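Note that one protein chain of the assembly has been removed; the remaining protein chains are unaltered in position.
Read from first to last, the chains carry the letters A, B and C; within each, the first residue is number 1.
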Amino acid sequence: MRPGAALDVVELAAGVVLAGAVLALWRKDLRALISVLSLQGASLATLAAVLAVHDGDVGLGVVAGVVLVAKGLVIPGLLARVVRADPGSRETAPLVNVPASLVTAAILVVVSYLVAGRLTALFPNALTRLAPLGLATVLVGFFVLVTRRKAVSQIVGLLLVDNGVALVAFLLTAGVPLLVELGASLDVLLVVVVLQVLATTMRARFGHIDLDQLRELHD
Amino acid sequence: MITSSIVRRTPLFAALRGHRVTEAAPPPARDGAPFPGSAQLRHVDAGSCNGCEVEIAQAFAPVCDAGRFGIRLVASPRHADGLLVTGVVTRNMATPLRKTLEAVPRPRVVVACGDCAVSGGIFAGAYGVTGPISDVVPVDVEIPGCPPEPAMITEALRGLTGR
Amino acid sequence: MTATLAAAGPGLWARIGASVLQVAAVAVGGPLLLGLMAKVRARTEGRVGPPITQGLFDLRKLVRKEAIRAEHTSAVAAMAPLVLVASAAVAAAVTPLVTTRPAVTGGADVFVVVYLLLMGSVALALGGLDAGTAFGGMGSSRAMTIGAISEPALLVGILALAVQAHTSNLPGIVTASLAHPGWLASPQRLLALAALVVVVIAETGRIPIDNPSTHLELTMIHEAMILEQAGPDLALVTMGEAMRLGLLLGLVANLFFPWGVDGSGGGLAVLIGLVVLGAKATALAALIALVEVSTAKLRLFRVPELLAGGFVLAVVAVTTGLVTR
Partner (left out) sequence: MSTTAYLIGLGAPCAAALLGAVLPGRRRLLGAALLSALGCLAALVGAGEVLVSGHPFVLHTAAVLPLTGVDLSLDPLGALFVATTAVVGLAASCYSVGYGSHATPSRTTTAMLPAFLATLLLVPAAASVATFLVAWELMALTSLLALLSEHRRRPETRDAAQWYAAMTHIGAAAILLGLVLLATHAGSQSFAAIAAHHRRLSTPLTSVVFVLTLLGFASKAGAVPLHVWLPRAHPEAPSPVSALMSGAMVNLGIYGILRVGEDLLGGGELWWWLLVATLGVASAFFGALHAAASTDAKRLLAYSTVDNVGLVLIGVGAAGALAVGGERVLAGLVLLAALFHLVNHALFKGGLFLGAGALQHATGTRDLDRLGGLARKMPATAVFFGIGALSISAVPGLNGFASEWLLLEGLLHGFASHSAVTEAALLAGVAALAITGGLTATAFVKALGVGFLGQPRTEGARAAREVGPSMLAGMAILAVGCVVLGVVPGVMLPVLDRAASAGLAGGAPHALRPGLGLDLASLRGAIQPGLLVVGLLAALVVAWGALRLAPRSAELRLPRRAEAWGCGRELQTARMEITATSFAEPLQRVFADVLRPDHDLEVTHAAESRYFPEAISFHQRVDDAIERVVYRPVITAVAWWGRLARRVPNGSVHRYLAFGFAALVLVLVVLA
């Protein structure tokens, strides 16, 4: 495999992950968010696979497989079940309106370019200079986590952060230790499962999932 | 996820299957079409019971598809080659009807659609009624029927484009 | 890239000929593309639909009708359609659609094309206001609002490519991306493409931003502006709009899929370029039409969200370009 081509694919995958984060901020339909997640998972897996082939690293290949299964299929699948359970569910009223949050996303991307640019300048190579994309994904994910009301879309934000972290890890250390990545994916998996249980019970009780209503319950 | 979202977009698959519900039309009458190939009409409801409107909508729906003969309903009389008038002319609609026709650039035609428009129909001589279209503006094409069938409307309009 | 007429390569007349050919291609191709989109739409709805040449039939009829001007209008109402067509024509002449050697290398600049399009929109909006009616002004207001948000996305989206190619000269960008096929799959290219597709849909007033075939004035954007135009004026406006569509589709096609554009200026190569351009534009138009059928029109005040998204994608594209440089 021509190294140049490999690099192209890696760049593309990283770009797709970031674009996915922006899309997640753009669309209100939860189903769309979930397909964005699976897209990100798939491209992360591709990235890992390309790196694995390129360095002939078997462990990384395994990680790629795990990522594909966990981030690409299982987690989105579970989330999709949660969403399907209460139909027509959209992120109706984010705390910050869409244009404003999109502009914020643009600023976040530029900021991460500035910050990570300083960091990666320490040991520059073809992969590390892509790190700003991962950092931007993390920041945008946090933004989603902060500004969205529905529990599901907050989980989506969490997963965006996780994907961003994974991306940075892949790029900086060219293949995270297998266990770390497994751990990360697994705990997120756990979160999602818990969420689903919670969601089902909540739906049984109050019919829908909205954290603001939960707060009302609390006081 | 992605595949399912694509599958949900049925029209796209309809396009790929290329299925067609439009019925084949008889050959056109080519002679003396005022607007060969392209005719736009502004629809005016001069006081109709909306029966004709339903049929006109049908004429442009997939089965008859009057659009394939170069006929289109447009939003402004300035864009139109004529008026497609339905219903008997009520007193309040007489002036607007005249003004609308004035707004159409020449050369122009007036199509009276439905019995009321042609002759006043069951509303002839009723209270608040000025009369059939021909009492207010000169009529070039008449489509009888209460309401006229979509196929008849389509045929009459094909006469304008000669397609 | 000298800005003189007598530059290297084919002679002045060949270049002018090529530019005139491009204008003609856009002038004929634009209405045909519109016809194609209508056809695709009809077929997806199970109809036969009007022939693809319908637009040309309409134009032929419109130029033969009488022109009507509202009583309060000034010279602007008469000038606006002409300016619209003229700006679109000049933009088509300088854009590398068929050949990368248009008559005026000095004019073949992305910013020139963007501002020529803006010029057309301004003329149209002024024309809409000149009749002094409620709907005309409403249309102008909405059109300018949407333009005010879509133009930045267009500018920054193209900037992403210009930064990559180190020039804003359109032929320069096209030839540079022909030289580096790796660019075409680069993330900033894809992000910019997404942004520009949103812009094209907005600028040409298609669903989900505007519904070209609506009859309800209150839902109109572009249509409301031209409610007053009749006969020849309307022919010019329709022509200008079709040319803008063809121009934008051709521009996007050549910026992102630059193969087949003639670089030599030879006669045969130009013809090949013409054919390839037609194929690319047709594919894009069909794609847009399919999207159009399968989506619903947005509420007017949801449109800015869409366009802001395009703008942000463009900014992200530039940043990604800086990162992956």
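In the analysis below, contacts are C-beta pairs under 8 Å (C-beta built on N, C-alpha and C of every residue); 3 or more make two chains touch, one makes a residue touch a chain.
Computed from a predicted model, the values in this text were never measured in an experiment.
Q: Tell me the shown chains the invisible chain touches, ordered by label.
A: A, B, C
Q: Given the contact definition stated above, which residue among B:Cys64, B:Leu97, B:Cys116 or B:Ile143 touches the chain not shown here?
A: Only one of B:Cys64, B:Leu97, B:Cys116 or B:Ile143 touches the chain omitted from view, namely B:Leu97.
Q: Need a quick check: the contact residues on subunit B for the chain that isn't drawn.
A: So the residues of subunit B touching the unseen chain are 44, 76-78, 95-97, 99-100, 102-103, 105-107.
Q: Just the residue numbers, please: which parts of subunit C touch the chain that's not shown?
A: 1-3, 5, 23, 63-76, 78, 82-83, 85-87, 89-90, 93-94, 104-107, 109, 111-112, 115-116, 118-119, 121-122, 125-126, 128-134, 136-138, 140-142, 144-145, 147-152, 155-156, 159, 162-163, 166-169, 172, 217, 227-228, 231-232, 235-236, 300-301, 304, 315, 318-319, 322
Q: Which positions on subunit A touch the chain that was left off?
A: Subunit A touches the missing chain through residues 97, 99-100, 110, 113-114, 117-118.
The working rule: only the chains that are shown with their structure count from here on.
Q: Where the centres are mean C-alpha positions, what is the separation of subunit A from subunit C, in Å?
A: It comes to 36 Å between the two C-alpha centres.
Q: When the C-alpha atoms of subunit A and subunit B are each averaged to a single point, how far apart are the two points in Å?
A: Here subunit A and subunit B have centroids separated by 54 Å.
Q: Subunit B to subunit C: how many Å between their CA centres?
A: 32
Q: Which parts of subunit C, given as residue numbers and ranges, touch two or more other chains?
A: In subunit C, no residue touches at least two other chains, as defined above.
Q: Would you mind listing the residues of subunit B that make contact with two or more other chains?
A: Answer for subunit B, listing residues that touch two or more other chains: there are none.
Q: Which part of subunit B faces subunit C closely enough to touch in the complex?
A: Against subunit C, the touching part of subunit B is residues 9, 11-12, 14-15, 18-22, 35-40, 62, 65, 67-70, 72-76, 78-79, 81, 103, 105-107.
Q: Residue numbers of subunit C touching subunit B in their complex, please.
A: Interface residues on the subunit C side: 40, 42-51, 54, 57-58, 60-61, 65-68, 214-217, 220, 223, 227-231, 234, 290, 293-294.
Q: In their shared complex, at which residues does subunit C touch subunit A?
A: Going through subunit C, the ones touching subunit A are 182, 185-188, 190-191, 194, 304-305, 308-309, 311-313, 315-316, 319-320, 322-324.
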